[in-house]
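This is the structure I have questions about; it appears just below.
Heads up, one of the protein chains got dropped from this complex, but the rest are sitting where they should.
First chain written, first letter: the chains are A and B, and each begins at residue 1.
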Amino acid sequence: MCLGIPMKIVAVDPAGTGTVELDGVRHAVDLTLIETPKSGDHVIVHAGFAIERLDPAEADARIELFRSLAESRERDGDGG
Amino acid sequence: MTTPDRILLAHGGGGRLTAALIADEIVPRFGAGPLASLPDAARLPGMAGGLVFTTDSYVVQPAVFPGGDIGALAVHGTVNDLAVSGAEPRWISLAMILEEGLPLATLRRVLDSIRAAADACGVAVATGDTKVVPHGQCDGLYINTAGLGEPIPGYRLSADAIRPGDAVLASGTLGDHGMAVLCARERLQVASGPVSDTGTIHRLVRAATPWAASVRFMRDPTRGGAAAVLNEIAGGRPFGIALREDALPFAPAARSVAETLGIDLLHVPSEGRMLAVVAPDAADAILAAWRALPEGAGSTRIGAVTAGPAGAVVMETLIGGRRLVDMPLGELLPRIC
Partner (left out) sequence: MKYVDAFRDPAAARALAGRIREAAAPLAGRSRPVQIMEVCGSHTMAIGRYGIRGLLPPHLRLISGPGCPVCVTDAGYIDAALELASRGVEICTFGDLINVPGSDTSLAAARSRGAAVTVCYSPLEAVERARRDPAREVVFLAVGFETTVAPVVSLVDRAAAEGLGNLSLLTAFKLVPPALEALAAAPDLAIDAFLCPAHVSAIIGADAYRPFAGRHRRPCVVAGFEPLDILYGIEGILRQLDAGEARVENQYSRVVTAAGNRRAQALIERLLRPVDAIWRGLGPVPASGLGLRPEFAAYDAENRHGLRVGPGRDAPGCRCGDVISGRLTPPECPLFGRRCTPASPVGPCMVSSEGSCAAWYKYGRIATERP
């Protein structure tokens, strides 16, 4: 029910707004729902609002897990 | 909800409602002659040497958008309709409806870009008309152009000639124009967003002439996007079309915004691209000829014609699933869900 895309914060304004970026495209965003937002943080953006932070360590760990699943599967010769 | 008794915005979106409006209201009245097959441009019968005729109206809001303006668009769109009909564009007409209060600077900019676009395509503005309506009766300016072109020998285009095994080609990234206009219009506060692909494809048609006999069908994916064109091709015919999602060409900026707004780029208009269905043995040669031109640099094979399911456009998704690529409904709506 709630489309949301991870974007990177590139600017934080004092008023609680800021700018986020995804593949070069920059969007104005409301950051008031995020505790101490900083440039470089990744956030999930929904309807023009950052609704939560994305934890890069967790994301990378999951990407790594998926990569290893794919590799071991291909090694075992079972393409699925 | 039954059929609406008023015109809705979606009737103009190039999707299902547009198709229904044309089928219910236009074809029964005017469908006896060249209009019958609803071509982008009509081959006029009984003209010596043959003549191809088209018309299109331009109401884009805002009139100036990243990558172009309504003037360039009004030339490109009409030239492209001639080109995908296998014609060399020659002449266009220019009719403008101006709103009282339109800044002269805007009009000049638009006229300059009409001139530049027409020169670049080698077409001449042969006739024209200007009307002014009271403030509030149109939104800035609307343009209609009609175009006349000469058939290029060798092209015998018909979707009925399409066979299973044929290749489906795209001449570049899809959906950039629609996303650029949407970003400019919806006050999305987007910076460095998508840039319209508005431009012409007639040189691509020219470049493919050596293989003209192998080209079954060409269309520029404007309103309704590639999904509408491909569904029109396959609809009611004894073959299907299979796309591969990993082969679809999308520009990063258009993709970024489409993901953000929940819009399927296959539903989004381009204004300087074309899709072609060609015999499989000519596909690589045509792609190479296209790629040699700047406007065709991003040309690629996006799918193939299949024996079935008949009438359907099916996509193999990124992860190896399959889904239907449906006709868009009409209006492009940013959604949150």
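Assume a contact is a pair of C-beta atoms (placed from the backbone, for glycine too) under 8 Å apart; a residue touches a chain by one contact, two chains touch by 3 or more.
Please read all numbers here as calculations on a predicted model, not as lab measurements.
Within the entire complex, contacts from the absent chain reach the displayed chains A, B. Residues touching the missing chain, restricted to subunit B, are 1-4, 6-10, 15-17, 20, 186-188, 246, 252, 255-256, 259, 261-262, 309, 312, 314-324, 326, 329, 331, 333-337 (touch as defined at the top).
Residues of subunit A that touch the chain left out of view are 1-6, 8, 22-23, 30, 32-35, 42, 44, 46-49, 51-56, 58-59, 62-63, 66-67, 69-74, 78-80.
One rule holds in what follows: only the chains that are shown with their structure count from here on.
In this assembly, the C-alpha centroid of subunit A lies 34 Å from the C-alpha centroid of subunit B.
The touching residues of subunit B, when paired with subunit A in their complex, are 188-194, 252-253, 255-257, 259-260, 262, 320, 335-337.
Listing the residues of subunit A that touch subunit B in their complex gives 1-3, 5, 7, 19, 22-28, 45-47, 80.
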